[in-house]
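Removed from the display is one protein chain of the complex; every other protein chain stays in position.
So that you can tell them apart, the chains are marked A, B, C, D and E in the order they are listed, and the count of residues begins at 1 in each.
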Amino acid sequence: IEQLQMRDSLRMYNALVETCFKDCVDTFRRKTLDKQEESCVRRCAEKFLKHSMRVGMRFAELNQGVATPD
Amino acid sequence: IEQLQMRDSLRMYNALVETCFKDCVDTFRRKTLDKQEESCVRRCAEKFLKHSMRVGMRFAELNQGVATPD
Amino acid sequence: IEQLQMRDSLRMYNALVETCFKDCVDTFRRKTLDKQEESCVRRCAEKFLKHSMRVGMRFAELNQGVATPD
Amino acid sequence: MAAAKDVRSELEKEMMFGMAEKEMEYRVELFNRLTHVCFEKCIDKRHKEGELNMGENSCIDRCVSKYWQVTNIVGGMLGTQQTPM
Amino acid sequence: MAAAKDVRSELEKEMMFGMAEKEMEYRVELFNRLTHVCFEKCIDKRHKEGELNMGENSCIDRCVSKYWQVTNIVGGMLGTQQTPM
Partner (left out) sequence: MAAAKDVRSELEKEMMFGMAEKEMEYRVELFNRLTHVCFEKCIDKRHKEGELNMGENSCIDRCVSKYWQVTNIVGGMLGTQQTPM
């Protein structure tokens, strides 16, 4: 199970990189990120982490059968 | 091999849920599915299962080299 | 690690087939590929292999910390 | 006799462990797909800020809840008695 | 002598078993991708009915058949003698 969690976190890392790369990088005229792309990546990664923590919390609640109003 | 099949069926289940969720749910103003979304999900799941059975049959025929006219 | 590489090459094969099928085949009026679809698939597969070799080379350089000018 | 029983219970333990592992793998995959889908459905791709705004937060909650319902509906259709978890 | 031979055949068995497992995994993945792609290419996303109509059914058959051909073409280009299965 520990191995699964580790594999999971590595996969999450890969998924985060792919998602933020796709969302933020679209031009290939230079081989380094420009300022705008870099800050987009940082904000995207931040949001991805917060998002996945929130999903994790809601998911855990549902797993435990906690009912919440609409 | 049994383990593979079991893993496969769990993956299929996950794939079905993802596909039908994507096709049928697009608004997030409420936290429960409305009637229309729910019946879309049911029809989608039914079709997905029939589809994947049909794919499985055709796939098995090709594996066994059964030739069929166009 | 050998097993991983083998699994990797099988996965690559599957990814190649899926990519080139998606890019080249869009009509289903017949059950065999027409000439145009077939040559599209061949060119696509060639490009995919060359592409993935190039990615592999660049990736290896970055792994070894080889700096290259822009 | 005792030995045979031991072997059987060993096997059972292994099978149950194997099933628990599959179950775990299934949950992990479910969580990953859910995370991915709700990110796509709820988060503005331009990423103008590093914070989730209120609209995004409530969209996430509803997205998880609806996804959960879909797993239950599909689970019911496949004739599994248990809830998907 | 006999022992060394035994070890070798044990190893061979294991390797063949390992390859059979990979082969199996490959087929499973092929089937999953094929199912996914043909669902996308053939099935109307609005899901107005729970049945596949005639057009969808024949689209599925042709989609599987064409996908199969693509695996054969690619297999040939990669210089594998065997058919992909």
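Keep in mind that, in the parts below, contacts are C-beta pairs under 8 Å (C-beta built on N, C-alpha and C of every residue); 3 or more make two chains touch, one makes a residue touch a chain.
What you see is a predicted model; the values in this text were computed from it and never measured.
Participant: Residues on subunit C that touch the omitted chain in the whole complex?
Facilitator: 1, 4, 8, 11-12, 15, 19-20, 23-24, 40, 42-44, 46-48, 50-52, 54-56, 58-59, 62-63
Participant: If you put the missing chain back, which residues of subunit A would it touch?
Facilitator: Residues of subunit A in touch with the missing chain: 3, 6-7, 10-11, 13-14, 16-18, 20-22, 24-26, 28-33, 37-38, 41-42, 45-46.
Throughout what follows, only the chains that are shown with their structure count from here on.
Participant: Measuring between mean CA coordinates, which chain is farthest from subunit E?
Facilitator: Most remote chain from subunit E, centroid-wise, comes out as A.
Participant: Half is the threshold here, strictly exceeded: which of B-E, B-D or C-E has more than half of its contact pairs identical to A-D by residue number?
Facilitator: Having compared contact pairs by residue number, the answer is B-E.
Participant: On Cα atoms, by how many degrees is subunit A rotated relative to subunit B, nearest 5?
Facilitator: An angle of 120 degrees brings one copy onto the other.
Participant: For subunit A and subunit C, what's the span in angstrom between their mean Cα positions?
Facilitator: Spacing between the chain centres: roughly 26 Å.
Participant: Taking each chain's centre as its mean C-alpha position, how far apart are subunit C and subunit D in Å?
Facilitator: The answer is 31 Å.
Participant: Hey, what residues on subunit A touch two or more of the other chains?
Facilitator: Residues of subunit A never touch two or more of the other chains.
Participant: What parts of subunit D, by residue number, touch at least two of the other chains?
Facilitator: Those would be 25, 42, 61, 65.
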